[in-house]
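Below is a structure I'd like to ask you about.
Note that one protein chain is taken out, while the other chains of the complex remain in position.
Moving on to chain A:
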Amino acid sequence: MAHVVPTVKMAGVATQASLESAPRIMRLVAECSRSRARAGELRLPHGTVATPVFMPVGTQATMKGITTEQLDALGCRICLGNTYHLGLRPGPELIQKANGLHGFMNWPHNLLTDSGGFQMVSLVSLSEVTEEGVRFRSPYDGSETLLSPEKSVQIQNALGSDIIMQLDDVVSSTVTGPRVEEAMYRSIRWLDRCIAAHQQPDKQNLFAIIQGGLDADLRATCLEEMTKRDVPGFAIGGLSGGESKSQFWRMVALSTSRLPKDKPRYLMGVGYATDLVVCVALGCDMFDCVFPTRTARFGSALVPTGNLQLRRKVFEKDFGPINPECTCPTCQKHSRAFLHALLHSDNTAALHHLTVHNIAYQLQLMSAVRTSIVEKRFPDFVRDFMGTMYGDPTLCPTWATDALASVGITLG
């Protein structure tokens, strides 16, 4: 069959009138007068979520060794699940029988499910993308699954998550050439197909995902088209891969400058502390990343000055907590020395202590960011943060300095 690039269909295009009357799930509480930082509130079916927010990732209906009670006690009000994984195991039918993903994992607060698009990149050798969808091949038994926009939405409808993501055509940010453009246009077409297939728009909020790689023109086109669609929120996708930080921040800034102010901006896959702070300054509201929970399982504890690799001998006789200022249960009860000893044992409890702490770190960071925005001192907060992290605000990485400067925040 000859390869034809379909024109951009306008299936889900909203009229000016409907755009104005579409329900807004985000309420802005405060805005930084210098940068683009905002503090807000998301009103979601399973409760309110304060923004900016970091969402921990619990891929397979579990937050890696910590109970939903522990997660709740840390103040988490929204976390992630993954459509690709859950679609395979245990499957949407079973989860539907279990009263959705909330019922299955017994999580009373909000859930956001990714569409399975990212697995296209992470499992690239096992996937094939066509206009129809993504075909995945299992490395275990060779069986194939086709994930189409319709199928992805169907699964997410069964999961019942509060925010669902469109299936997007994701290419690695290191890819250049016509594939990037193809993926961008296809993502728009797939957005329309997702909107059309979505059975529960009043219960689940479908977010679009802006693509276009590292090409400003492609991104701009994608922004222009997707913002014509009447969706409750927008994600900025295709970044936080292998691209340079300099390119990364420029694409984020471009995106936030063209996204509506009254809808949430979800920057996917970002979780390092510095990146979070900078991207809040650039106007992002929501973030997710496996980093804090994954690094915990490798023995690394997050602290305001970076991280402590607690397996190292230097912590063997360090009898203080990970962070004396941290209010998490791990820091309230345990010393670095004990965690060091436990990490060298075969007791999984060590990993759970660190998972608890790292999630607490991320949530406490976002909370502090938010408070500073509300109290109109966000730029000072940023300077303090960079000072603590890098020894001096001026020692902050160049890309971050440039990014902050672009929105009116100077360091040192």
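Before moving on, here are some points about what is shown:
We adopt the following convention: a residue touches a chain if its C-beta (ideal position, glycine included) is under 8 Å from a C-beta of that chain, and two chains touch if they have at least 3 such contacts; residues count from 1.
One rule holds in what follows: contacts and distances are computed from a predicted model.
Per UniProt, the protein behind the absent chain is "Queuine tRNA-ribosyltransferase accessory subunit 2"; the candidates were "EKC/KEOPS complex subunit TPRKB", "Queuine tRNA-ribosyltransferase accessory subunit 2", "Small ribosomal subunit protein bS18m" or "Myotubularin-related protein 10-like".
Among the residues A:C326, A:L342 or A:I409, only A:L342 touches the chain that is left out of the figure.
Within the full complex, the residue among A:I209, A:A273 or A:V356 touching the omitted chain is A:V356. From the options A:R27, A:R312 or A:K333, the residue with contact to the unseen chain in the full assembly is A:K333.
Across A:R27, A:K203, A:K261 or A:K317, the single residue that touches the chain missing here is A:K317.
Although one chain is not displayed, its contacts with chain A can still be listed: residues 60-70, 73, 85, 89-90, 94, 97-98, 104-106, 316-317, 319, 329-330, 333-335, 337-338, 341-342, 344-353, 356.
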